[in-house]
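Missing here is one protein chain; the remaining ones are kept as they sit in the complex.
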Amino acid sequence: MDPDEAREWVRKNKQREYISKLMSPSEAVQKFIKDSSYVAFGGFGHVRVSIVIIHEIIRQNVKNLIYAAKTAVHDIDLLIAAGCVSRVEVAYAFGHELRGLSPAGRRAVETGEVEVVSEWSNAAFEWRFKAAAMGLPFLPARVIAGTDTFKKSSSKIIRDPFSNKPIVLIPACYPDVAVIHVHRADIYGNAQILGHTIMDFELARAAKRLIITTEEVVPTEEIRRQPYQTTIPFFLVDAVVEQPFGSHPGNMPYIYAFDEEHFAEYLSLTKTREGTLQYLQKYIYGVEDFWGYLERIGGYRKLKYLMDLEKKRTEPIYPWVE
Amino acid sequence: MDPDEAREWVRKNKQREYISKLMSPSEAVQKFIKDSSYVAFGGFGHVRVSIVIIHEIIRQNVKNLIYAAKTAVHDIDLLIAAGCVSRVEVAYAFGHELRGLSPAGRRAVETGEVEVVSEWSNAAFEWRFKAAAMGLPFLPARVIAGTDTFKKSSSKIIRDPFSNKPIVLIPACYPDVAVIHVHRADIYGNAQILGHTIMDFELARAAKRLIITTEEVVPTEEIRRQPYQTTIPFFLVDAVVEQPFGSHPGNMPYIYAFDEEHFAEYLSLTKTREGTLQYLQKYIYGVEDFWGYLERIGGYRKLKYLMDLEKKRTEPIYPWVE
Amino acid sequence: MLTTYSPVEMMVAAAARILEDKKIVFVGTGMPIIASIVAKRLYCPNLLIIFEAGGIDPLLDRLTVSVGSSYTIDRAIMATSMDYVMSLAQRGYIDYGFLGAAQIDRYGNINTTVIGDWRRPKVRLPGSGGANDVGSLSWKTITIMRQDKLRFVDRVDYVTTPGYLNGPGSRERTGLPINTGPYRVVTQIGVYGFHPETKEMMLLALYPNTTLKDVQENSSFKIIVPEKVEVLDPPTIEELKVMREIDPAGIIIPRR
Partner (left out) sequence: MLTTYSPVEMMVAAAARILEDKKIVFVGTGMPIIASIVAKRLYCPNLLIIFEAGGIDPLLDRLTVSVGSSYTIDRAIMATSMDYVMSLAQRGYIDYGFLGAAQIDRYGNINTTVIGDWRRPKVRLPGSGGANDVGSLSWKTITIMRQDKLRFVDRVDYVTTPGYLNGPGSRERTGLPINTGPYRVVTQIGVYGFHPETKEMMLLALYPNTTLKDVQENSSFKIIVPEKVEVLDPPTIEELKVMREIDPAGIIIPRR
């Protein structure tokens, strides 16, 4: 897509009206995430990431997704485990940071079930979104030059006409759908993120369709009280889904910590295909919605513990440590 | 300056230590603003603009400044009126928005006392700073193409290797000194702006030296309480100057409104060279510092009125309306 | 009752009626702000107003002296940066750009930089500000300005903001976004558009008290006059009321 096509798309498809976009996770996925969609998730793979939508994609058995794995962690791994992804553009995937490699993701790539189609660095991926957000065909950058990652990307090198030195041009990236989990949003989609925004300030403008999931829906007056806190204005947004603890077992800064017990169970079960199915059955297929999942992972007692943990009222445990 | 030279400059000159950079306006100007410096002011010309440093430059009679007039209003006009500026790069200057053209600025350009050396649009200027902030030689853009403003800038046009369409390349801009007025900062320079950031998020990183003037100095713990509100981290900053009402007669969002009475007096006096001198004598040369100026413009009673005005407790008046 | 009105009020009303609901307008200083607020209050409740300094959809109840003042972020949905709003514009989110101008030519090219020679100008004007950006990046650009032979000129002294440049196709050839360009020009005499093929300025509507003769007598270039020219209604009482409410000091709308 060149910038003029991207502009035309915005002109024709993006709603500038104040209408409620509030819907259920299931409606949001039905409307905007199709087989073979190119999708990107906001947050940082297991931090402020919309697990609620991940679950719903799995429940609806969406197939052949192409995934923009700019720091993808638990998000992509669940989708791969459930067979929803066929191709991946990778800056970071198949790993769980300190928890180690992700058995499900690794298995899928090593057996060829999932194909890695390109490689990027995190900054390169961020700048792809930024180029798109700015309505530009590319952004120049001084990363990935000289490496195999450059060769496996679709970047180019030109000579900078000002300094006459070589410079990499990173092409814009326009996901079909982005899903971003936020602290608060109104029914129109005006969204505020507390803490670091990671790539979401850019991703929100790069994507063609944008689903916001939010810890809470607040009145617009609350947004207007601190407009400098707004990360995403409503006219970028196509769906608003309210789901407290929607990033579980991920971390939601200032609200709840990682559920390391849950990660341990997940990483252990996904070592085998049988275990993977067992996990999906227990936590996703076997519950009606994310509320059901929240009960199954331990209900309010567990959630309260995770909130206490985030406030450092108790010490974290890491059951996956060998 | 190419990006490698700019990097080298940062490496050698930017302080990464937590040391107090608190100083008086007079020290800050003495240390960092020299004859022929290339300077840029944050804010929007008469909104959140560091008039305190403008006054001090005039009082110290700094000469031959080159001014980055990205929406410059009262800031540049005072400096021109006092004979401190010899060259200007213009996106917007010599005007006072709805108040009309600035007599002092216009006179200086029309008589040749001040030379306009290049033309830009606001977005182009912003993206020059952004290119510098990102450590890049240029940013692509789809503005200024086809106009005389392009011809009077130092931008280039290339063919975008992805879409094969022409695209403008806007060169990075590294001011010698930037001066940014903020709502709060600590003694090290960690600064938080409430409201719109205009170009300051980028300008702070583009400039070689950065003077922060602040409505109040706060403890570092207060900064750390809401780190997502920080606009400028301390290691970008070379001087911190505390000056309440430091943007007067400009507007400081959430704190005080424009002093339109003062603007009326200024615009009327600067119609003649004699009047201009009279203004400078009364409000700048004739007072010891900005505190003295604040007394002369009406003291606390006036300041209280401007705070009430900002809170819309009273109706604004516009004495310059004919 | 408010029965008389000034040329400025007619211009503002005419401009307000051009804007559409559920669209985004990027406004410049002065009349564009008043016309946009009138439109929003009376005709387009979902018109979203954006300011170049970073204010998005403030709850405006007054004209602002500056497009960067507190008013432009007052109870806004977002108070952000110039980079952000200009990027939105470049990305295709701005339906209407709304500008003032000192000089314009037949192709809608605008000058707000100098009258006379650039090096030694007769009158030095402020320059582009955000005007070039708005005129380059918005889908449709509306200009509101006084019309006379010195302002409607054959060639502007300096092209600050691109209209159709040298005619059809020249915007695209220079790298500007496709399908963008000048849409309407509103003056004290009438409302103009641009010929779909030649991209030259074309009369669309007159006011109750203006004539075809006024149009040509106040332009240094020939303006296309189609067979059918609309005559606009005078400002309504509601339009006049809103204008005076938002500009009670008479900065732009004359007090009486």
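Lettered A, B and C in written order, each chain numbered from 1.
We adopt the following convention: a residue touches a chain if its C-beta (ideal position, glycine included) is under 8 Å from a C-beta of that chain, and two chains touch if they have at least 3 such contacts.
In this text, all values refer to a predicted model and were calculated from it rather than measured experimentally.
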Kindly name the visible chains that come into contact with the excluded chain. A, B
Full-complex contact with the absent chain, from A:Arg87, A:Arg106, A:Lys282 or A:Arg296: A:Arg106
Listed residues B:His74, B:Lys165, B:His181 or B:Arg205, member touching the removed chain: B:Arg205
Option from B:Met134, B:Val177 or B:Val241 whose C-beta touches the chain left out: B:Met134
Hidden partner chain, residues of chain B it touches: 3-4, 6-11, 14-18, 132-136, 190, 205, 220-221, 223-225, 227-228, 230, 233-235
Touch rule applied to chain A and the missing chain gives residues 43-47, 69, 71, 73, 90-95, 97-99, 101, 105-106, 109-110, 112, 116, 119-124, 126-127, 130, 141-149, 152, 157, 165-168, 195-202, 251, 253-254, 257-258, 260, 310, 315-318, 321
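Rule of thumb we're sticking to: only the chains that are shown with their structure count from here on.
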Using only Cα atoms to place each chain's centre, name the chain farthest from chain B. A
Which chain has its Cα centroid closest to the overall Cα centroid? B
Where the CA atoms of chain A average out and where those of chain C average out, how many Å apart are those spots? 41
Going by residue number, chain A touches two or more other chains at 3-4, 135-136, 227-228
Please output the residue numbers of chain C that touch at least 2 other chains, ranges allowed. 55, 73, 79-80, 89-90, 137, 177
